[in-house]
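Below is one structure. I have some questions about it.
A single protein chain has been omitted from the complex, and every remaining protein chain is retained in its original position.
The block that comes next holds chain A.
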Amino acid sequence: PQNLKCVTHNLRKMVCTWDISSKRRHGQTEFCYTIDDVIPKCFKTKEKKVEIPVPGSSTTVKITTYSISGTAFATRHFEIHKKDISFVPLAPRILSLTPDFSTSTLTLKWSDNGSAFPYGLDASWEIEILRKETMEDVTRESYNSKLTHEDIIHSWNWKSDMPLECTSHYARIRHYINITQFDGHKDWSDWSPVEVVPGKDTEPSGSGLFPQDTVVAVGSNVTFCCVHEEGRQVQRMSYGAKDYPLIRLSSRSSAIRVLNASASDASGTNIVCRMSENGMDGTVLFVGYGPDTPEDLSCETSNFVIIKCTWKPGRASGLYGVRGTKYSLIESISGKNVSCEVNEMKKERVCGFPVLADQKTYSFVLGVSNPIGQTEASLLVDLNQRVNPETPEKLTVSENSSTSVRLRWFINGSFAEIRLLCQIEISSAHSEQKLHNVSMPGGKFSTYTAQLNALHPYTKYRFRVRCSAADHFWRWSDWSGTEEHTTLEA
């Protein structure tokens, strides 16, 4: 007997193996061992392998080989110290390998079998992804964890650079446990058995061009694959108007790789796969931008019925229709949420939110999203400080005397909560244009009046009016229409 090697998988038991140098046919082997100077134990085996406890410090071993007739013909003694023992954890077992075809992501779950080891050991894992019929290595990635003397299920995601439908993807895992207090040699476990996510090219009727009708950001690299029936050949694959070199994935799947994709038209870029026997398949790729964070978000009310928020959208996303950018206005105090109708082609962005009873302050979050990304902008508004009244209407002038008139106008809105400041512009041919300010309590969809004195008799005047909030000026309303009036003769 020679080359005695002992390997432990769990620090408690170890498997010892040896070779027999002689070519002579032999019968059983007697294996005797003494652990930590306790009384020896022996047993016979036909194997060249035994499992015995891991010693605290050392083990002496005597191996005797017997001939077929039972006579001993070779005996050998060995001294095994802790440092001679190798620690190789058992190969891990994958619990599940789950594909998410919509995101081309694989999710690997496995148990770390931590209960077999003392608390707090550092474990390193290597996960290997393979692909195609030939199981080519795609990537090998590391993952670290701590063993907690319990069996913990770990989950690890990997996003493929090509649709998972294109061809079969395989995964396997191995690990290394860094037991600092173990003197012997430490090594990686074997690889776990391989888990597979079959590609469409393994399904009897599997075919199609993938990914199907997807959206990516400008600058992305995208792999398209054409899966077809057995016996057909892909002759060419084009992206837009340009043919691309074919990459063979399997006998039923070929791919092209588009790098740094540029923005597509509104109807998307067509990817066409032309096959033998007039076969053709196609898909559409939409390439655009994620939404920019809205700038200059501003909210005001012109009537205390609706709050109108406006903003600058930033760069156009290049995505339209069902893929267009969606806006929603969330008011976090009331929890109310409004989705905004927006025309992507128009520069102006407006969204209306109802004024809520008994709520003065509004904490708005403008949520913006499209298939590529999302962002938001927020704004805290005291509505009384953001009043931009509707344009005064139905301005009328009635005379009081030769030097005074009474103006009346209507404002569409509910301003009962605030005071209004209105400015009357007085123009006449003979004198300079004057502005007369008057403030008054706001009303609810009501008519307002103001008296103008110290006018010239029998003089033709032109009046118009605009209003704003008196206490917290925000913006003037537009001017009302002009009303002409000639004062009475003196």
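To be clear about the criterion, a contact is a pair of C-beta atoms (placed from the backbone, for glycine too) under 8 Å apart; a residue touches a chain by one contact, two chains touch by 3 or more; residues count from 1.
The rule we apply is simple: contacts and distances are computed from a predicted model.
Asker: According to its UniProt entry, is the unseen chain "MSF1-domain-containing protein", "RINT1-like protein MAG2", "Ciliary neurotrophic factor" or "Proteasome subunit beta"?
Answerer: "Ciliary neurotrophic factor"
Asker: Given the contact definition stated above, which residue among A:Gln212, A:Ser427 or A:Thr459 touches the chain not shown here?
Answerer: Considering the complete complex, A:Gln212 is the one touching the chain left out.
Asker: Among A:Gly282, A:Gly314, A:Gly443 or A:Gly481, which residue is in touch with the absent chain?
Answerer: Of the listed residues, the one touching the omitted chain is A:Gly282.
Asker: One chain is left out of this view; which of A:Ser267, A:Ser332 or A:Thr482 touches it in the full complex?
Answerer: Per the contact definition at the top, the residue touching the missing chain is A:Ser267.
Asker: Hey, which of A:Ile39, A:Val322, A:Ala357 or A:Leu435 is the one touching the hidden chain?
Answerer: A:Val322
Asker: Since one chain has been left out of the picture, which residues of chain A touch it in the full complex?
Answerer: Looking at chain A, the ones touching the missing chain are residues 209, 212-213, 240-241, 265-272, 278, 280-284, 320-322, 324, 343-346.
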